[in-house]
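Every protein chain except one is present and positioned as in the full complex.
Think of it as A, B, C, D and E in the order they're written, each chain with its own count starting at 1.
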Amino acid sequence: MNIRTNFLLLAVLLPGSARAAGELDSGDTAWMLTSTALVLFMTLPGLALFYSGLVRNRNVLSVMMQCFAIACAASVLWVLVGYTLVFGDGSSLGGLTGGFGKALLAGVAADSVSGTIPETVFVMFQMTFAIITPALIVGAFAERVRFAPMLVFSLAWLLLVYVPVAHWVWGGGWLAERGFMDFAGGAVVHINAGVAALVAALLVGNRSGFPTTQMPPHNLPWTVAGACMLWVGWFGFNAGSAVASDGAAGMAMLVTHLGAATGSLAWMTAEWVKYGKPSVLGIATGMVAGLGTITPASGFVGPGGAIVIGLTAGFVCFFATLTLKQKLHIDDSLDVFPVHGVGGMLGILLTAVFVSSSYGGMGLPEGVSIAQQLGVQALGMVATIAWCGGITFVLLKAINLVMPLRVTRDQETEGLDLVLHEERGYEI
Amino acid sequence: MNIRTNFLLLAVLLPGSARAAGELDSGDTAWMLTSTALVLFMTLPGLALFYSGLVRNRNVLSVMMQCFAIACAASVLWVLVGYTLVFGDGSSLGGLTGGFGKALLAGVAADSVSGTIPETVFVMFQMTFAIITPALIVGAFAERVRFAPMLVFSLAWLLLVYVPVAHWVWGGGWLAERGFMDFAGGAVVHINAGVAALVAALLVGNRSGFPTTQMPPHNLPWTVAGACMLWVGWFGFNAGSAVASDGAAGMAMLVTHLGAATGSLAWMTAEWVKYGKPSVLGIATGMVAGLGTITPASGFVGPGGAIVIGLTAGFVCFFATLTLKQKLHIDDSLDVFPVHGVGGMLGILLTAVFVSSSYGGMGLPEGVSIAQQLGVQALGMVATIAWCGGITFVLLKAINLVMPLRVTRDQETEGLDLVLHEERGYEI
Amino acid sequence: MNIRTNFLLLAVLLPGSARAAGELDSGDTAWMLTSTALVLFMTLPGLALFYSGLVRNRNVLSVMMQCFAIACAASVLWVLVGYTLVFGDGSSLGGLTGGFGKALLAGVAADSVSGTIPETVFVMFQMTFAIITPALIVGAFAERVRFAPMLVFSLAWLLLVYVPVAHWVWGGGWLAERGFMDFAGGAVVHINAGVAALVAALLVGNRSGFPTTQMPPHNLPWTVAGACMLWVGWFGFNAGSAVASDGAAGMAMLVTHLGAATGSLAWMTAEWVKYGKPSVLGIATGMVAGLGTITPASGFVGPGGAIVIGLTAGFVCFFATLTLKQKLHIDDSLDVFPVHGVGGMLGILLTAVFVSSSYGGMGLPEGVSIAQQLGVQALGMVATIAWCGGITFVLLKAINLVMPLRVTRDQETEGLDLVLHEERGYEI
Amino acid sequence: MKMITAIVKPFRLDDVRSALQEIGVQGMTVGEVKGFGRQRGHTELYRGAEYQVDFVPKAKIEIAVADDLVEQTVEAIIASARTGKVGDGKIFITEINQVWRIRTGETGNSAL
Amino acid sequence: MKMITAIVKPFRLDDVRSALQEIGVQGMTVGEVKGFGRQRGHTELYRGAEYQVDFVPKAKIEIAVADDLVEQTVEAIIASARTGKVGDGKIFITEINQVWRIRTGETGNSAL
Partner (left out) sequence: MKMITAIVKPFRLDDVRSALQEIGVQGMTVGEVKGFGRQRGHTELYRGAEYQVDFVPKAKIEIAVADDLVEQTVEAIIASARTGKVGDGKIFITEINQVWRIRTGETGNSAL
């Protein structure tokens, strides 16, 4: 069951959706236009700030550049083939992706309608997801990769990983058919980005000096500002995934917010207990963990479920981060896997529990038990991990043969801003 | 008369609200979803930036942390008991608050409707007000209080001050019954925050070195960016308080904007005349003063009234700030009382005048004169000041007994970021 | 043909606009309230950040102050006479402007409706355009003009240049009658601002030290953050110019986004080829170029046209910037003319081509050929350039007689923040 | 002529400047530096990684004075910079061979 | 060997560097400092509180040169840094006992 393909169905089930599909509703359209702006806002400037504040001074621009260039290139790719391969009628490549009928947005006119909104708006809204997912990955290999191979990787990854998984889950593919629940992208966005990040961190290797040299964030207020923008933008991400301006959107916003708030409080508490002091980077990271985790569940659970999910997310992602960086010494530099990957998995699984009306959720489909749904969720999770992990691995290996991924050690020392972009962040 | 409780009434009076209450309108919902995002945006990142740029380098994160943690904790508290105690049917505690029926959001489902929007959206929108009000107060005691007592205070204050006053004014309580006019929170938000700030500044005491040592803002561009976000977000605050996407919302946006613009120009002029030069911190502070002052009036007055209110706000709050800091040497560090408190009072009183159709407003209720309305406004103002002042005083005294509010002098010198959060803002 | 005056017409032509004009639509209203917030967000904080990061440390606040003060003063002027002189019924001053009937917003009440939205919202939405246009100009003379004459100039320019041109194009004036196509402000906003910038740069003169002394941006991350905000806000600018929440708005958003993305990629490519490295300032500037260029076309062209327009914009504006600064040594400090002026002209002309249904556009009016439309577009372009250039010249000369535009050389060396505003940006 | 270089706690800078002004010192030059010494730094926390920062912020004050003013100046600095806690800093005296005032070309004590 | 320390107005730094390059100075080290002296600072305004800031930004240039180049170097600095207004700064000469180039381990004048 999936809101994007099944809004006709949900229109019957949920309040306020008395509008017939196929007929444009100006209110739904207004909210989806706004949601699109909000999700773009998450990447630019949100994520760009969040990430670039965490790196060292000399790499601040390189991170912003990566986010920016990915946003531009992914947009064009989405319009050319991405949209049709996720949402196009029929299927191609043996069911891996949607049909080619809407390549170059063929047939998407100003008066095309998708559900109760213009199809152009649906194209745009979905595009913003295709922008942020590869942009999330760059946190894993920040401060050491070359720009050109990074861009090639991001685009190829979008096509070979994001697009198929999005089709399976949201485009009416095999996971959608099995009733896989991923409201706004726990698997499609967060597990995908997290797993790719882990593979990339392992293949690209640690930053020189890691973990002995300290690499503190160069501008934490900047990072916190970015985190706040992510929070606000996430309302578009999750409540926009209702593809309507109605009670479903309202509830999605409420549970999203509670996921963020309780994820923050949990991480803050974990730090307070373990280190005696709560940090602002901690509370903000907990917020992202809470949001990533509530994302798949956000159209299915109630406020109570959201609070449990958020709290769990904060604690689990906190320990995942410690383990990966401090114990395993894997330099997933901005902690993409432990926050988004682990959070996404947690959310995908917990959705099966808290969707149940016994736990205040919107209810499981007729005749489906929590355990059965958990099975479907686990299947989708494993499929996403396997596909994403495998393709990402091959892709990075292949690109590295043709164009080395890493800068030299000297360049790493000098900083990517000067070396790759001939710019410096600050002249203050 | 109050837009939140009385939208049924207003739906008849105002344009564009031909929708029947109880039936969800997707356009109204779209605007309220957006407004919710905008008001959250005011606190995170808006206020967090505005405030944190004004303190010294070494305390930048502590201020952001306060805003962030308050946002998280207040959200949870709101869902648990805040919402029901303000808006729940019936009343409890002798009419001080609403009933307990919606504790833990009992009965608030995805298809619950409040007016023409989902009740979840109404819960969320109101939550953002419950977030920003305690967050405003932290400006008073910036750079010197400990984190834990600050958080305890904020939550207790929310419950004991904000919740009852909001119930009186917006939840159908005794002030609402008397026809007290406070469209978007002149009393509930700004007087409340301002008075609490003054009391807190007096009880916590001046920063060490104040007023002899200069404590210039460490990052004014940051503060100005935050101010701009406050301005934009305030559209959600005031025009969202129409709880509809209609002419009332449109007019509220227009007068809000004019209040901001003229408040800015007035403060700028005052500085230009008095010091020979206008400052950017001055113009931004005038904007906040104008916005705080227009807030209670924003659903009641016309453009002409808004201009007068904004200009008055700029001048009055300018002189209030000078008096408090330079004359009385009270270290309300970020000038919460002279800007929000004084502005809120001014706005509450001027509303009675400019609501009158003689002055271009929406009109006083049948048979009520300006003088009579002024009486009601003064009553509500005094009640808010008294309640808020008293409870805040007792609360801070009590908390201080159990957990000292202030850091030590040495810690103050070292800075709260390192001492309380083991972080530094910048490594630039 | 012009969306603002002719929405009645378009309501018939475009999808989803089954609403009758004159009857308020809550969805349209919701989107226009949001768009208004988005366009204000472009100036404050968007443009203020974008510009202030590009100047030197010591002038960061002066640029923010200029944007801020212009926003405030232009708002008041707009309400007093601007709105009526653009959109008021009838005409005055021999057809140069609209009638005076709505001076001081006479007759604009909460229940006044304009198309399907409250007239207050239409007033506000248009106001945000009147704010950003003069604010764009300040980039030309950054770091060297005095505050008072700058403010006088901005207001006079708004009245004498912006208002008439906006009336001609959007207020039913002579260009509208001839079928001039400028959906969201290619001529009204971008050519106008660009030409005024060029004239101002020439009259005010180069910054002392230009072009031998290097004047690198003092805070590029800040500038990139501002650029991102411009991008997001531009959705309101262009998709809001549909004055409805429908398919026209959806398509406008899509083509706007593509213009931004391809403009960015084109500029990035140009730098990469010419200098061997792409810069983040380059990609962000390409984005602004793409957006400025797609603006007039955004309601008329399809995605294919948008991609061509964006790519052209990136390359053309790149070379225009090089030529003006490096070859002609004209110190249009923040490149307003080569980006906005040249982009606006390009967009105005290309609209004639890509509006054609042969090129995937919405279609030319019955019986009008591309060549004919090109003629109309060229006429409007030349008229705008001539009017704007002439008046701006006279205006600056006149003001300079009464109040010198430039600070002294010593003041320029010390920096405008201290000299004009007695403030410093950073104490980090 | 001597150069007096004092490394002091940054928040004492204003006190030191006042003290020096009082005894008639007309000029000085101040830089921000990081000090390493007996005073412990602090720990920082970054997503679960706690680490030690050894450098503490200090202000470095340089004052050129005529030989006969050295003692008095040093005393004024010590009196105003001292908190009694570890990390109060050091004062170093070095020899200046010659000095010029750029504006006038003056040299010697009159250039100070 | 001598160390020449010049405190100059920051916006003159590029001119000084050019002037030094012209007379063949191969290296220098520059820091940002705040100066206190005859040159008045400025006032700042903060929500109605006007206050005096006494320190003005300066650049501190350090150049190690062989003894016979001192005079020439000082002249070049004075010529290029001078605006004739108060606050143009100072030049101090001190003695260097020894110098090493870290890369090669060279010492003495050839290490410069």
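We take it that contacts are C-beta pairs under 8 Å (C-beta built on N, C-alpha and C of every residue); 3 or more make two chains touch, one makes a residue touch a chain.
Small disclaimer: the values here were computed from a predicted structure and weren't measured.
For the chain that is not shown, the touched chains among those present are A, C, D, E, taking the whole complex. Touch with the hidden chain on the side of chain E covers residues 3, 17, 26-31, 64, 94-103, 105, 111-112. Chain C residues in contact with the hidden partner, per the touch definition given at the top, are 211, 214, 216-217, 271, 274-275, 277, 279, 281-282, 285, 318, 321-322, 325-326, 335. By the touch definition given at the top, chain D reaches the unshown chain through residues 2, 6-8, 31-38, 54-55, 58, 60, 74, 77-78, 81-95.
By our rule, only the chains that are shown with their structure count from here on.
Separation of chain C from chain E in touch steps, taking the shortest path, is 1. The greatest centre-to-centre distance from chain B, using averaged C-alpha positions, is reached by E. Counting the residue numbers that touch the partner chain, chain A and chain B have less than half of them in common. If you average the CA atoms of chain A and of chain C, the two centres end up 33 Å from each other.
Note on chain placement: the centre of chain A and the centre of chain E lie 52 Å apart, centres being C-alpha means. The residues of chain A that reach two or more other chains are 25-28, 30-31, 34, 216-217, 219, 245, 275, 277, 279, 281, 426, 428, listed in rising order.
Along chain D, residues 44-46, 50 each make contact with two or more other chains. All chain pairs in contact, by the document's touch criterion: A-B, A-C, A-D, B-C, B-D, B-E, C-E, D-E.
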